[in-house]
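All remarks here apply to the structure that follows.
A protein chain is absent from this complex, but the other protein chains hold their places.
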Amino acid sequence: MQCDVCIIGGGLVGCSTALHLVRAGKSVVLVERDRIGAHASGANFGGVRRHGRNVLELPLSTRAFDIWRNMGTLVGNDCEFMPTGHLKIARSEAEMAVLEQWSSFGAEHGIPVVLHDRTSLRANFPWLNTSSFGASFCPGDGHANPRLAAPAFALRAGAEGAVVIQGDGATTVEDARDEFEVTLHSRRRIRAAVLVNAAGAWGRHFARYYGDEAPVEAVAPQMFVSEPVPYIIDAVLGMVTGGLYLRQIPRGNVIFGGGRGILDPNCHRSSPSDRVFAETVGLAGDLVPSLRDIAVIRSWTGVEGHCEDGLPILGPSPRRANLYHAFGFSGHGFQMAPAVGAVLSELIARGFSETDISALSPRRFTGAKSSILAESEI
Amino acid sequence: MYSPRFHSISENDRQKLTLLVDGVSVEAREGDTLLTALMRHDGWVRTHEFDAGSRAGFCAMGACQDCWVTLADGQRLRACTTPVRSGMAIVRKPAINV
């Protein structure tokens, strides 16, 4: 099979890249080993926030924000996106200072936030516990249904001409003159002028083929969902410490996450940890006391690529022309993926993008150690 | 109008208990599950979240999870596996969600 661009990985990153590329007139083959969205992109928390992000991600995150608001027009499905606003909780004065500092970064990027002290928290978010010190609220951020997003992008991309292969992974990548030859598990071969590595937690493997090293390890954040109860939690919750994140959908289920589950030794699958179960469910009941009474009906995990500095590996390979990396999203990829596809397609089809992703370049690991501090929250 | 009921076939020397169902005092017997008590009283257990109708359990053995009820203090219980206790107050709230 011959195409302009072959994408390895059918998570939201790969699917969004596929859609933007076919729209830019490229012929695209997307290869997914399991099912579209089967990993991080389908299992994640569904948080769509710019709030509290590392400033280096903000250009990308802001662009993604605009796409999320128009998701219905882009892919024909709004993916249940709800701009409820995002509330980040501080439990101490020191944590509040972190929020205050971010509010000025936010202002610079056109993301205004509202700071709340204990009293105004109480008045505005009565379902919250009374022990929180304060919080910062970012209007416009919100949440969406991760089970719908990647399939919606893939379906659209397929309808517009992309070839979407599922259940057949890439096993090797070789150079074939100045093209790439990707061999699949089924022994099918794909030839492409451009290769996009969107293999999520497994992206490091393909990067290594071309000598690109990135300190990305697989982790398995753990999620929970409650039975449906009356809809009261009308904002996405996060904490400065990142220990817990929580949202409710209008159907009534409360979805929350925190801690990490257990990874299989081969890092392919993961499963929930019972210790994390006890801790996180306990924390959720501390933060929103009414949750103590209700039942948790399911827990799960997703495998995510976590980079040492908490930032994705995104941009052209420093070593091989026409190879682009887009993996290791470190817990932030659901929100950003729609823009990742847009930016990559601009880079591939036009050679440049107005969105500044230079700080995320794979190049940062070729030289001296980076001094960027990792952000802890999903 | 049709309204289902459980019919007792033996007893009746069992001790009587009183519980509150939507604020009304209801008599039950020692050994009844909450499901039995409600089904002997007025034939429904809960309002379903996503359809307008009411539900009254289905499997009666703790598998289908279709008989969870809420007590006045917010506690949630599965009616078919919970024995009634005197003074229990059940609130069968109306449908709430979309």
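The letters A and B name the chains in turn, as written, and every chain counts its residues from 1.
Heads up, the rule we're going with is that a residue touches a chain if its C-beta (ideal position, glycine included) is under 8 Å from a C-beta of that chain, and two chains touch if they have at least 3 such contacts.
Please note the rule applied: contacts and distances are computed from a predicted model.
The unshown chain of the complex is recorded in UniProt as "NADPH-dependent 2,4-dienoyl-CoA reductase/sulfur reductase-like enzyme", chosen from "Arsenosugar biosynthesis radical SAM protein ArsS", "Xanthine dehydrogenase family protein molybdopterin-binding subunit", "ABC transporter permease" or "NADPH-dependent 2,4-dienoyl-CoA reductase/sulfur reductase-like enzyme". The missing chain, though absent from the display, is touched by one residue of A:E227, A:E308 or A:E346; that residue is A:E227. Across B:V21, B:A56 or B:I90, the residue that sits in touch with the chain not pictured is B:A56. Listed by residue number, the positions of chain A touching the unshown chain are 35, 37, 42, 129-131, 147-148, 151, 155, 226-227, 262, 272-274, 277-279, 281-282, 284-286, 289, 291-300. Looking at chain B, the residues touching the absent chain are 1-11, 14-15, 29-33, 36, 39-40, 43-45, 48-51, 53-66, 68, 75-76, 78, 80-81, 83.
Methods note: only the chains that are shown with their structure count from here on.
Chain B has its Cα centroid 44 Å from the Cα centroid of chain A. Considering their complex, residues 227-228, 230-231, 250-252, 290, 293-295 of chain A touch chain B. Of all residues in chain B, those touching chain A in their complex are 49-50, 68, 74-76, 93, 96-98.
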